[in-house]
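Here it is, the structure, as structure tokens.
Missing here is one protein chain; the remaining ones are kept as they sit in the complex.
Chain lettering (A and B) follows the sequence in which the chains are written, and residue indices restart at 1 in each chain.
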Amino acid sequence: MAIACALPFVLSNYRVFQLTLALVYAIALLGLNMLTGYNGQISLGHGAFYATGAYVAAILMDRFGVPYWLTVPAAGAVCLLAGFLFGLPALRLEGLYLALATYALGVAMPQILKYRHIEGWTGGAQGIVIAKPEAPAWSGLSQDQWLYFVVLLCALGMFAIGWNLLRGRMGRAMVAIRDQPIAAEAMGVNTAMVKSMTFGVSAMFTGVSGALGAIVVQFVAPDSFSILLSISLVVGIVIGGLASIQGAIYGALFIQFVPNLADQISKAAPWAIYGVFLIAFMYVMPTGVAGLVRLVCVRLGRWRR
Amino acid sequence: MNALLHQMFSGLASGGIYASVALALVMIYQATHLVNFAQGELAMFSTYISWSLMQAGLPYWGAFFITVAAAFVIGVLIERVIVQPVENAPILSVVIVFIGLLVILNSLAGWIFSYTIKPFPSPFPERPLFGNSYVSSHELGSIGITLIVLALVFVFFRFTPLGLAMRAAAQNPASSRLVGIRVGWMLALGWGLAAAIGAIAGIMVAPAVFLEPNMMAGILLYAFAGALLGGIDSPGGAVLGGFIVGVLENVVGAILGTDIRLTVALVLIIGVLVVRPSGLFGKVRVTRV
Partner (left out) sequence: MAARLLDVRGLHAQYGAIRVLHGMDFSVEEGGITTILGANGAGKTTTLRAVCGMVKTKGEIHLSGTRIDGRSTEGIVRLGVAHVPDGRGTFVDLSVEENLRLGAYTRRDKAEVAADFERIYSCFPRLKERRHQQAGTLSGGEQQMLAVSRALMLRPRLLLLDEPSFGLAPRIVQELFEILGEINRQDRVSMLLVEQNAALALQLADHAYLLETGRVVISGTAERIRNDEAVRRSYLGY
């Protein structure tokens, strides 16, 4: 935690920017993990919720002059509703079919965003450019450093919400539905409600993340929210560790930094690496990096004794 | 009227492509109850193989048949090496492996062949047949080839011993073992056939959409829609669904504007899944508690 606070002061602006983005992704990954890791509902289309949050923030800031910090909860609210509404028909879909439906959502999203009848709002294929928020004078921080702390604060808040949710009754219900849906139903868990709520909350997290992302990147355009974004998010939770809160952080670091490093090898390399890692992790490390860390800690603990 | 007819024929041509890919999807689904998310990328990669063969000097049809054979082999290998180990894993793992495959094939194509868009030749003459203004020779030829492939597949499954064994292995693997069928190899064969069919679809569509690594992404979505509409466990239904989606997509695109076409697929997919998941011709499945 202390390291996280100290970092912006020792690293260059560009690195701070990258770290900020990693934090943004971590929030999105926590959201997706809730849905897929804890509740067992596969989503290959969460990029769509990220895009929704981003566009809500961009439109509010650009068309209505709403201050940036207000747009974040607004985006969250919109996505909470959108996710819940999408979750309702999705109730009837299991595993594979849900993956199909969300895949369709992910693929169709850029086209929806480019739809000419809403171009007035969305800026069409060119998207919207957002002004970068200024750091307040009393802080003495650069813009990037200020943004970093804003995002860090949001991340802490979201993680706290998530942690609370997952430890409580809702979280147990979610896991029960994932592992034994019929038994859960028989024991009185309102499966339909929990599943839809989980979709909504998961979308909310991703929407908040999208809004923050838009603010940090200062730009939204339809083609940045293609199916590849949705797939990146899935890569993130798989590498980080399904059904793990810390996993969101490991996964975010992976999907933020690996493409940058791999890009230097070749344009195709990042995705090739994603693909290989996805398959490898499924065979070899299904619990992801978080699982590995847990294992190492347990072994270390035993060895010390 | 002219325009509508033209749209319908175009729709049938693309519908044929969707029908082929949908058939490939259904073949794998019938045998494994899994949807191969990487089907489109497999087809795309195979199309690149035929492009390379032609660049190396092979005539069109020579490259065509060699590519189909190569795709078959690749499909078999993928099933044996990558899919078989996760056969009994939870659905999330399998979906992730498929996505991984999708991504690897896509980036491999980009790396080996670069991302620049390439033109792809058509074996059919430039001028439309009989000088008509509704349908190009390529579209007509494409529909023809699709129908031939589908007919061959139908005959194979219905009238040959191997086709019968594959149907049996897909429906009832346990009983199939009891008559001596090597079920594992039947699955591999199914993947091989699906890959071959996909390759033909890719080769047929490339002249129209141009060859590039992302060319199949939208087509895969339409194929999903077609397969679901027709019934994901009914090969005949999937083919019909593919044609319907093709025509629908073109006609709706002409009326509402082409930029909304993918959304049509999305709406169709969700609609079918919610209203009648078994599709028009599939079997309704009842889960016993």
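Going forward, a contact is a pair of C-beta atoms (placed from the backbone, for glycine too) under 8 Å apart; a residue touches a chain by one contact, two chains touch by 3 or more.
Note that the structure is predicted; figures quoted are calculated from it, not measured.
**Q** Give me the visible chains that the unshown chain touches, in label order.
**A** Over the full assembly, the chain not pictured touches B.
**Q** Among B:Gln55, B:Ser114 or B:Ser175, which one is in touch with the chain left out?
**A** Checking each option in B:Gln55, B:Ser114 or B:Ser175, the one touching the absent chain turns out to be B:Ser175.
**Q** Going by the contact rule already stated, which one of B:Ala165, B:Ile203 or B:Ala238 would touch the omitted chain in the full complex?
**A** Checking each option in B:Ala165, B:Ile203 or B:Ala238, the one touching the absent chain turns out to be B:Ala165.
**Q** Mind pulling the chain B residues that touch the left-out chain?
**A** Answer for chain B: residues 161, 164-165, 167-168, 171-172, 174-183 touch the chain left out.
The working rule: only the chains that are shown with their structure count from here on.
**Q** How many Å are there between the centre of chain A and the centre of chain B, using C-alpha atoms for each centre?
**A** 32
**Q** So in the complex, the part of chain A that touches chain B is made up of which residues?
**A** 36, 40, 42, 44, 89, 92-93, 95-97, 99-101, 103-105, 107-108, 111-112, 114-116, 182, 227, 231, 234, 238, 242, 266-272, 274-279, 282-283, 286
**Q** Quick one: which bits of chain B touch chain A in the complex? Just the residue numbers, please.
**A** Chain B residues touching chain A: 33-35, 37, 82, 85-86, 89, 91-93, 95-97, 99-108, 110-111, 115, 217-218, 221, 224-225, 228, 257, 259-263, 265-266, 269-270, 273-274, 277, 289.
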